[in-house]
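With one protein chain held back, the other chains of the complex are shown just where they sit.
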Amino acid sequence: MASVTVWNEFVHEREGGDAAEVYPDGIHATIAEALDQRGHDTRTATLDDPEHGLTESVLDETDVLVWWGHVAHDEVDDDVVERVAERVYDGMGLLVLHSAHASKPFKRLLGTPCDLTWREVGERERCWVVDPGHPITDGLDDSLVIEEAEMYGEPFGVPEPDRLVFTSWFEGGEVFRSGCCYRRGRGNIFYFRPGHETYPIYHREDVQQVLDNAVRWATPNEGADAHAGNRNVDPRESL
Amino acid sequence: MASVTVWNEFVHEREGGDAAEVYPDGIHATIAEALDQRGHDTRTATLDDPEHGLTESVLDETDVLVWWGHVAHDEVDDDVVERVAERVYDGMGLLVLHSAHASKPFKRLLGTPCDLTWREVGERERCWVVDPGHPITDGLDDSLVIEEAEMYGEPFGVPEPDRLVFTSWFEGGEVFRSGCCYRRGRGNIFYFRPGHETYPIYHREDVQQVLDNAVRWATPNEGADAHAGNRNVDPRESL
Amino acid sequence: MASVTVWNEFVHEREGGDAAEVYPDGIHATIAEALDQRGHDTRTATLDDPEHGLTESVLDETDVLVWWGHVAHDEVDDDVVERVAERVYDGMGLLVLHSAHASKPFKRLLGTPCDLTWREVGERERCWVVDPGHPITDGLDDSLVIEEAEMYGEPFGVPEPDRLVFTSWFEGGEVFRSGCCYRRGRGNIFYFRPGHETYPIYHREDVQQVLDNAVRWATPNEGADAHAGNRNVDPRESL
Partner (left out) sequence: MASVTVWNEFVHEREGGDAAEVYPDGIHATIAEALDQRGHDTRTATLDDPEHGLTESVLDETDVLVWWGHVAHDEVDDDVVERVAERVYDGMGLLVLHSAHASKPFKRLLGTPCDLTWREVGERERCWVVDPGHPITDGLDDSLVIEEAEMYGEPFGVPEPDRLVFTSWFEGGEVFRSGCCYRRGRGNIFYFRPGHETYPIYHREDVQQVLDNAVRWATPNEGADAHAGNRNVDPRESL
C-alpha cells in the first residue's frame, strides 16, 4: 500500500462537454478513487492549487505521483517541475499518463522531446502485453481491448525504455510503445498510454488494475546508503 | 517470504581442509539457515541427491533457486539443467553465486561463455553499490569490504546486464561487474560474485542481507495470462 | 563491404509448389544475390552440404552469417551450432530471419525459447521503424508495408533486445517486435521478422535494404585485446 498523489491539470472537465460528463469530478478523482479502493492512501492536487498542490510537505508524504495533463503543460511552474524531478531522484515513483507524454516533468526527466504522431477518431486499440512476467501486468489477459481510443503512433521520441511492457495496435494501422519503464536516480517512472479526457478509459477495471500494479512497482524501497552529490572524499586505501 | 531451494554441489566441504572448517555442513546449509532466519521457507539439495535433489516436485514448490558450484559443474545432468531453465522461463527466480558463473544453468540461460580472469591470493575486495536505489541493495552501506577474497576480473563474458547493481574493486588492480540482473522468460536471475568455499564470506551479515534482498527481488509474481509456445492463433480482427 | 555466408536449410524450395516458384534457386540464392549486388562478397551454404557448409574454413572467411530455416531446425548438428556460437562470441555477425526464430543457433545464443504465436492467412503487415536513427533503418520510409504476410504475435519469448528497431502491425490485430538487436560476446545479432518461403518478401527492395544495412551493422570490428577464458592472472598492483 502506497501513499499516492494524483495530479491533474483539471481543465477539460471544468469546461463542460464530454469530459465533464465522463469525469464529472475530474480525472484525478476517478483515478484516486480507484487506487483508494485498491488499498492505497490517496490525495489529489491540481494546477490551480497553490504551488499546483505539490508543496514540499505534500511530496514528503508521497510515495508515488500520478500525472495527467494535456492542454496546460506550459502553465506548470518550472520550480515545481524541478521539485518533482528532485523527488524522483530520491526515490519517488512517477506514473505518467497518456497525453502527459508532453508534460514538463516527463520531458525534464527523460531529456528528450517525447513526441509522437496522433489521431483522434475513436478507433480501436489493442494494447498487448509484451512482457508477461512484469509485475505491472499482474492479473491481466494478453491484451487490453479499447473500443474507442485516440491513436498515438511511432516514432515515440523517448530513450529506449529500461523495459517495454505494452505495445499497442491501432485500427488505423499504427503501433506504439504504450508501457515504458525507466529509472532516474532512485525513482521508478512508468509511462502508460491508454487514457483520454473524454473516452471513459480510466473507468475500466483492467486499466485500474494496471495503475494499481504500477503504483506498487513504483513505490520506493530503502536502497543503499550510497550518495554522490559531487563531493570530495577521502581515499579508502592508503596511497 | 519466499520458498527457497539452496543447491550446492557439496564437494569441497566434504574433502576436509579449510572448506570443511568454514562450512562444516556445506555452503548450502549456511545460506539456507541465513535465509530461514530472515523469514524464508528454505530447503537444500545437492549433486549426490537423486536428480540432484531438483525433482519436478521440489521445483514445484520453489520460488527461488540458489545455485553454488565450482569443481563439479560438468557432473550436473543436462536434463536437470533443462528442467531448471524451463522453470526460470515460467517465473522461478535464480540466484547464481560466485564460481557458479561457470555453472551449466547460468551458461545455458545466458547463452554466453560467462568466462572471466581470476586470482586466488586472499586480496581485499571492495564491492561497490553502483545502483543505490535497487532493492537488492536495501540496507547496505556504499560498499561491502571483504578483507580476503578471490579476485574475478573483466572482461566478464556475459550479455550486458539488464541492471548492474555492484562493481568490485580488487587490491591487485582489477574491477568486476559483481552484481548483474537478468530476466529470461518470466524469471529473474541475479549473479552475485562475492563468496568462496574457504573464505567465510557467506557468514557475513551484509552478504546475507544481499542474498535475502535478492531472494525477495527474484520471487515470482503473477504476471499476465499471455503465452506463446509457437502456437497458431485466430485473428482478433476480421480480415 | 563484408564477407557474407547465407545459410538456408533449403527444403521447401526443392519440394516444388509456391516456394519453388518464388525462390527457384532457394531463398539463400536470392538473398546472396541481393547482398552481392550491394557490394558484399557472398557465398551460400545449406543443410545438405558437408558440415552443413559451415566448416571452420568457411567460417574463417565469414564476417556475417545469415540464417534461414523453418522445417528442419532439428536436423542441424549440435556441433555446428556450437561452432557458430563460438564464432559469434569472437565477433562474427549473425542475421536471423523470420522462422529462424526457432533455429538452434538463435535459441542457443539467446538462452530462451524464442517462441511466439503465428497465423498464415496472407494478411497485411506494417513493419514500423521505432528507432529511426538506427543504422539498420538507413534509407527506409517510416514503415515497410507488406501486403501478404504470415503473422507473428507477442509475447515473443526472447530477452529484452539491446535495441528494438522495428515493430509490426498485423491486419488481424497483433503486434510483434520485428527487429531486435543483441550482442553476445563480440558478435552482433539481428533478428528480422519479415520473410517467408512462399511470399516474395526477400525480392523486395526495402527488405533487401534492411538486410544490407544489417550486414554492415553486424560486421565485426577490431575491438580491444582483452580476453578472459577463465584464466589465472597475476596482480597488476603490488599486494
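Labels for the chains are A, B and C, by order of writing; each one numbers its residues from 1.
Definition applied: contacts are C-beta pairs under 8 Å (C-beta built on N, C-alpha and C of every residue); 3 or more make two chains touch, one makes a residue touch a chain.
The structure displayed is predicted, hence computed values, not measured ones.
Enquirer: One chain isn't shown here. Among B:169, B:182 or B:199, which residue touches it?
Expert: Checking each option in B:169, B:182 or B:199, the one touching the absent chain turns out to be B:169.
Enquirer: Per the definition of touch given earlier, which of C:70, C:98 or C:134 contacts the omitted chain?
Expert: C:134
Enquirer: Identify the residues of chain A touching the omitted chain, counting contacts across the whole complex.
Expert: 85, 89, 102, 108-113, 115-121, 123, 151, 153-157, 159-160, 162, 171-174, 182-185, 226-237, 239
Enquirer: Would you write out the residues of chain C that touch the absent chain, in ascending order?
Expert: Output for chain C: 91, 124, 126, 128-129, 132-135, 137-143, 145, 162-163, 171, 183, 185-187, 220-227, 236-237.
Enquirer: Considering the whole complex, not just the chains shown, which residues of chain B touch the missing one?
Expert: 126, 128-132, 142, 153-156, 160, 163-164, 167-170, 173-175, 177
In this text, only the chains that are shown with their structure count from here on.
Enquirer: Would the interface of chain A with chain B count as same or different, where same needs over half of all numbers used to appear in both copies?
Expert: same
Enquirer: In whole angstrom, what separates the CA-based centres of chain A and chain B?
Expert: Between these chains, centre-to-centre, one finds 33 Å.
Enquirer: Between chain A and chain C, tell me the centre distance in angstrom, where each centre is the average of that chain's C-alpha atoms.
Expert: 36
Enquirer: Quick check: what residues of chain A touch more than one other chain, meaning two or more?
Expert: In chain A, residues 126, 128-129, 132, 142, 163 touch at least two other chains, as defined above.
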